[in-house]
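Before we start, here is the structure in question, set down as structure tokens.
All protein chains but one are shown at their positions in the complex.
Note that the chains are named A and B in the order they appear, and that numbering of residues resets to 1 at the start of each chain.
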Amino acid sequence: MKSLPLLFLGIFITMALSWSVVVLFPHQQMQNLTPASSDLTDDQEKPIGGAVYYVDGKPYLGKNIEGDDTFPVKLVGEAQRGKLVYEEMGCMYCHTQQVRRQGYGADFERGWGERQSVPRDYILQERVMLGSMRTGPDLTNVGSRYPAEWHYQHLYNAQITSKGSTMPPFPFLFEIKEVSENFGPSADAVDMQAYNPGPGYEVVPTQRAKDLVAYLMNLKQDYELPEIKFSE
Amino acid sequence: MSSNPSLVESINPSNGPVLDMRARLGEVDDSMRKPAMLFLVSAVFWLLAGTLLAMVAAIKATNQDFLGDSEWMTFGRIHAAHLNTMIYGWGNNIIFAVAPWIMARLCKARIRHTNILMLAGIFWNVALTIGILGIFKGDMIGVEYLEMPQYVAPIMLITYALVGVWVVIAFRFRQSEHVYVSQWYILAAFFWLPWLYSVAQIMLVFEPATGVVQSLTNWWYQHNLMGLWLTPIALGTAYYLIPKVLGRPIHSYYLSVVGFWSLAMFFAFAGIHSLIGGPVPAWVISIGVVSSVMLLIPIVVTAINLHLTVVGAHNEGWASPTMRFVVFGAINFTAVGVIGAMMSLRHVSETTHFTHFTVGHAHHALYAFFSMIMFGAVYYMMPRLLLKEWRNPFLIKAHWYMSGMGGILMVVALMVGGWVQGMQMNALDADGAPVYDFLQIVENTKPFLWARSMGGLMIMVGHFAFAMNVFWMIFSPVEVDKVTEPTLLTSTPDKA
Partner (left out) sequence: MSEDQKDKYPPEGESRPTFEGTKLDDMDLHKVHSQLMREKEEPTEDFSPMPLLLVAIFMVLSFWAGIYLVRYSGDFGLFHFDETVTAGPAENAGPREVDMMALGKKVYARNCVACHQATGLGTPSVYPPLVESDWVRDNPERLIKIVLSGMSGPVIVNGQEYNNAMTPFKSLKDQHIAAVLTYIRTNPDWSNNSYPVSEDLVAEVREAYGSRSEAWSQAELDAIHGPVDGLWEPPAAPAVEVPETVEEVVEEVTDGTA
């Protein structure tokens, strides 16, 4: 095999072919996906949410009823900022955001989701962080599982809510302040149980912590879509 | 050909082609000395930094309060810093040292204008430092393997390209008719990398694609970084060093061809096996699974080719530091490939996915295969660049045993621990409820993570031995008549 041009051609083809098959073709399939509602009516001949969905070999066409909620929804405000905090803390190295189908693994039995995750769930996310490790539980539906206070406690020091966890503590996302003499404890202050600072002091989340918790509370795939219903 | 009398003719015009060839190699070594040493020394520094970060991360995995108060040292950032330091700091620098040297030797081409390569090296290291500091500071991008902030990406792409252009030029002006297998591998790797890197940066960082297409691109990039950049370079290096040290030909040219093209074809699609069970259509996953299993072809072919080259020369191999590291790496190439093919089957992936098993698999490939072969290359290359010999065989042995045993310990601990973790995650009782609480599973994996930390400690010791030896050689004065024998690890190598 001596010829530089032929070698180059072969090398180029392997790269181009692989990129086309695993990136370009799926992109072609998915590029028209839009948020959709799981309720379907048969009264218009338009694909649902940008792609044609087949049932029993026939295209199942329908339209979203005016005023219906469509899913997924875009993150805004605090939750959008919170996603940046999630990124910069490297949360995705221990947590996934994808639920596998029922019968494959125990995602469903562990309460991580009512149904498997599908591509449409991620179309409005600027940065998709599916994750690849479950050192900690899956977070796809964590917004449905714990109240905000639980998250503040867990982030400050995971031992407060989950004894024996190896999740790192994030005390730098909080401030320890003196309880105001005039106004009393802050409304934002969180009771950190055994990790509370001494009397006269309170733990108050910084804006970054509030953003992050807002993001976590928004993590839900608790809606059905035309292509996937909740598992039994 | 230059019209000046060659070095050889000026010594003694009656010298034959053998000496001619040797002297030409000497010229090649001489021309590569400065850039290769710059990249090599950078690589060693980054290796030590990356190993230190690895130890911190490993300790944090079992003792989460270690350095817990510091935002810069939070586990997520240490993880990203370790990853980028090892791949772009150690991996790329050592490749830029070894691969152009091997290519130049095989092409019998003197590399000219090496100052540009030196400049590329300096820019590379500066960009990398800025990038790693950016990660610690919090500018990390949430894309695996591309965490370094956007502002360093263009610099890195340009420096890749510069080194790549030099390799291609060396190939273009090769002196020999026959093209050896290592040259295909190195050429291919240098062609693939800039495309991979630029496509990934564009589609993931600069103009992110929609939805899970990001994940598909990310895994295409990540796995191809391993399979179409690090792997071909390591294989090209092994294909050069094994026959070179032993003085035997590679067993079969035809097996080399099949191995090369099947690697190129199947590795490129295999990355999708990291999305098994994920929110992508089933057909993409099936393609990933199928190509990962078909990778058994290049694995088996390369294993046979290299094994039949080495067979019978074990004593000689054992005496040479280069051979120890390179053969160890080549054996692990077979192992990691077979395990990887198994892991891609959906039923196995059900257990191993998302566990420490995948971390073990990654380190198996990156350390026990790639890094060990690169260590072997350093032990061969440096004496020829600096015209000195290794000062201390004890340090080489320390490096060999510590890295070898530590690496195996780490990989086995992670794989067994990951398997246990996966089985426990999926275990359901008769009513269909999970048997193990999540926190119980965390507790149960800790002993394996402790074992991994032990392995990491051993590896760290090995790397310090390596670094000491490298700097000892660099700073020792040239002793003209003293040392002319190679530093071997056994006293008298018996010929078989």
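Note that contacts are C-beta pairs under 8 Å (C-beta built on N, C-alpha and C of every residue); 3 or more make two chains touch, one makes a residue touch a chain.
Small disclaimer: the values here were computed from a predicted structure and weren't measured.
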| item | value |
| --- | --- |
| Contacts of the hidden chain among displayed chains | A, B |
| Residue touching the undisplayed chain, where the options are A:Gln116, A:Ser132, A:Thr166 or A:Asn218 | A:Gln116 |
| Residue touching the undisplayed chain, where the options are B:Ile130, B:Ile202, B:Ile304 or B:Met473 | B:Ile304 |
| Contact residue for the chain not shown (choose from B:Met118, B:Val290 or B:Ile331) | B:Val290 |
| Residue ranges of chain A at the interface with the undisplayed chain | 29-30, 33, 51, 53-57, 101, 103, 108-111, 114, 116, 118-119, 144-147, 149, 193, 220, 222, 227-228, 230, 232 |
| Touching residues on chain B - with respect to the absent chain | 2, 4-5, 7, 10-11, 21-23, 25-27, 29-30, 105-106, 178, 180-182, 239-240, 242-247, 249-256, 258, 279, 281-283, 285-287, 289-290, 293-294, 296-297, 300-301, 304, 308, 346, 383-384, 387, 431-434, 437, 478, 480, 484, 486 |
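One rule holds in what follows: only the chains that are shown with their structure count from here on.
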| item | value |
| --- | --- |
| Chain A-touching residues of chain B, taken from the complex the two chains share | 60-62, 64-65, 68-71, 74-77, 79-80, 138-144, 171-172, 177-179, 184, 187-188, 191-192, 195-196, 199, 203, 208-217, 220, 224, 228, 257, 261, 264-265, 268-269, 271-272, 274-275, 277-281, 284, 287-288, 346, 350, 353-355, 358-359, 425-428, 432-434, 438-439, 442-443, 446 |
| Chain B partner contacts - residues on chain A that touch it in the complex | 1-2, 4, 7-8, 10-12, 14-15, 17-19, 21-23, 25-27, 29-31, 33, 86-94, 96, 98, 100-101, 104-106, 109-110, 116-135, 137, 158, 162-172 |
